[in-house]
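There's a structure below that I have some questions on.
Here the complex is missing one protein chain, while the rest keep their positions.
Think of it as A and B in the order they're written, each chain with its own count starting at 1.
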Amino acid sequence: MKRILKNKLASAGLLIITVISLFAIFAPVITAYQPNDINITDSLLAPSAAHWMGTDLLGRDLFCRMAYGARISLIVGLIAVSISVLIGLLLGSIAGYYSGMIDAIIMRFVDIMLCFPSIFLILALVALLEPSIVIIMAVIGLTSWMGISRLVRAEILSLKERDYVLAARACGVSDFKIIMRHLIPNAIAPVIISATLGVAAAILVESSLSFLGIGVQPPTPSWGNILMDAKASLGIAWWMTFYPGLAIFITVLGYNLLGEGLRDLLIPRK
Amino acid sequence: MPRPVIIYNYQKPMKSLINGRRQAAPLQFLKLFELYKNQRGNAQTREHQSMEKLLEVKNLTTCFVQEGREIPLVDDVSFFINKNSVLGFVGESGCGKTMTALSLTGLLPGKNCKIVSGKINFNGQTINQIKEKDLKQIRGKEITYIFQEPSTCLNPVLNIKEQLSEVVQLYCKEISPEQINQFLIKQLELVGIRSPEEKLLSFPHQLSGGEKQRVMIAMSMIPRPALLIADEPTTALDVTIQAQILKLLDKLRQETGVAIMLISHDLNVIAELSDYIAVMYAGQIVEFAKAEQLLSKPLHPYTQGLFECLPKKEHNNQNKLKAIIGEVPKSGNFPTGCRFHPRCPQKFDKCAQAMPALFKPNPDQEVRCWLCSD
Partner (left out) sequence: MLRLNKISKYYQLNKSFISAISKKIKAVDSVCLEIKSGQTLGLVGESGCGKSTLARIILKLISPSSGQIFFQNQEITDLTEKQFRVLRQKIQIVFQDPYSSLSPRLTVKNIIAEPLQAFKQKKKLIEPRVRELLLNVGLNPEYADRLPHQLSGGERQRVGIARALATNPELLILDEAVSSLDLSTQAQVLNLLKDLQAKYKLTYLFIAHNLDVVRYISDHVAVMYKGRIVEQASVKQLYENPLHPYTRILLNSMPSLEKKLLLNKTQTPNLENQSLQPDNQGCCFYAQCNKAKAECAEQIPELKQIESGHWLSCFKPKEV
């Protein structure tokens, strides 16, 4: 932890993420309104003391919607990445450890999955199934595990030949235990970095989907669908586009900085 | 013997003069090379030179600065190397041998390592405080290095000719581009590489470990340095190749007059080649003596312990190796007084209280031990 704090990039990223997360967690506490308090009389009010970020077309307090939207974005980001890490670790470690035919098959599967443009895949899946938060998380997770599996496979291919793995095999330790105890903990560093950057990417994807209308459905607030609502009032209400855009920008920046900082820390230099 | 005067007119090779006589171009070049080879004097002058000090280091201290604390890596080290002789540096890992070698020409890694005090005298010139520009004249030209892992010292994407040419262009400006090939072949033959023409065009990964080390030696001998620092040159090589490299180093010393500073943790290797031996422990020199003196009668308990650690014919189940108990202390955690005293079988009260200076029990030997203080 101390090392993270010493690294400027990582600590800057961590600070941003902490602020946004607190913002999201304490959403009900810091806002006086509810996200779906429709109040037509107050529609499209500029930011003021009463409404810190103004109101939208239906008079809902933007600050409140942003706070609840932060929850959605962060949850989607984190869970989608967790899904992709799990799948990536599983397939990558099996491919790396067993090599040969199994490795070839899994890698060809990865190649095939990479051939699909993920946007179209996501659109197709969401069109088939009802768009909801769970579907979004699953879909983003299922289309972004490929990079991680390649990383894991590469690390494990090199770690497999280390003496301590041979010693474990000579003791008759089962393959599963070798992978779980020896290989994955030592291969996890690039995965953590990739995962952190992946959260940023997942938030962007979710926002894009919501913006297009196929992500989180209104009335549940999400930064993406706030932007969607903002389209209608583009010229008149600058705050409707500014704040969600800024929030997405800062969050993605935060995760990217943390990822870069972790890369400096975790990839050991001599 | 007066030095031959060489006037090489590189713009008009046919008109060059060597000692006032006109020669054909290829012959000129060969003569140039022969003269170049003998530049350090013939055998008679060399014996005389063996008594002259080439490098003299006095009270050198190099520290690693961390959070305001200075951790000494090399502590009050003094030694000398005579011209055309071999100094062997023996010590275990972490004792500061490599740091000493790197301090000599300012090659210390990172901004935190620096020479704190001491004087380094090379060929009559003090070199520890001079400017980087002047140091560059010495480093790489008068003092060259070879390291332990030849594979990491050679650029894998350039072939041998390109890498050696780089050195030639830096330090042997009188050799024109057309003659570089011929020159490099001669250099490779000097270090004993078979079929040098082919090897010049090959890449490092196509050479074996021994050949790579020979290429490194050739690279460091191109500028005909006065001092060659060899940092564990044979540790990564097989025993038979090691024997050949050691013989090569000796041959180079005899033929070109270079002095060698040989660093190793293997006492046998040091004993084979050295005229003088320095034993290092925990950043200090604990014994410095002429090779014959040290090998026949080591005075410091650590040196004696090292000799006893070498498995020999006499050791068997009944007669066991006498190992030195304990471990080498890490920098920053040195004991008070003599740094070896916790592991010393001959210690007494004074050893824990005060650090012994380098005493001279006889003119050819210096020992850092209270046992030799009288």
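By definition in this document, a residue touches a chain if its C-beta (ideal position, glycine included) is under 8 Å from a C-beta of that chain, and two chains touch if they have at least 3 such contacts.
Treat the numbers as computed from the prediction; the structure is a model and nothing was measured.
Enquirer: Just list which of the chains on display the missing one touches.
Expert: Its contacts among the visible chains are A, B.
Enquirer: Please pick, from B:56, B:266 or B:364, the residue that touches the omitted chain in the full complex.
Expert: From the options B:56, B:266 or B:364, the contact with the absent chain belongs to B:266.
Enquirer: Which of B:149, B:250 or B:364 touches the chain that is not shown?
Expert: B:250
Enquirer: Of the residues in chain B, which ones touch the absent chain?
Expert: 92-93, 194, 208, 210-211, 238-244, 246-247, 250, 265-269, 271-273, 295, 305-313, 315-317, 320-325, 327-328
Enquirer: On chain A, what residues meet the omitted chain?
Expert: Against the missing chain, chain A presents residues 162-164, 166-174, 177, 181-182, 185-186.
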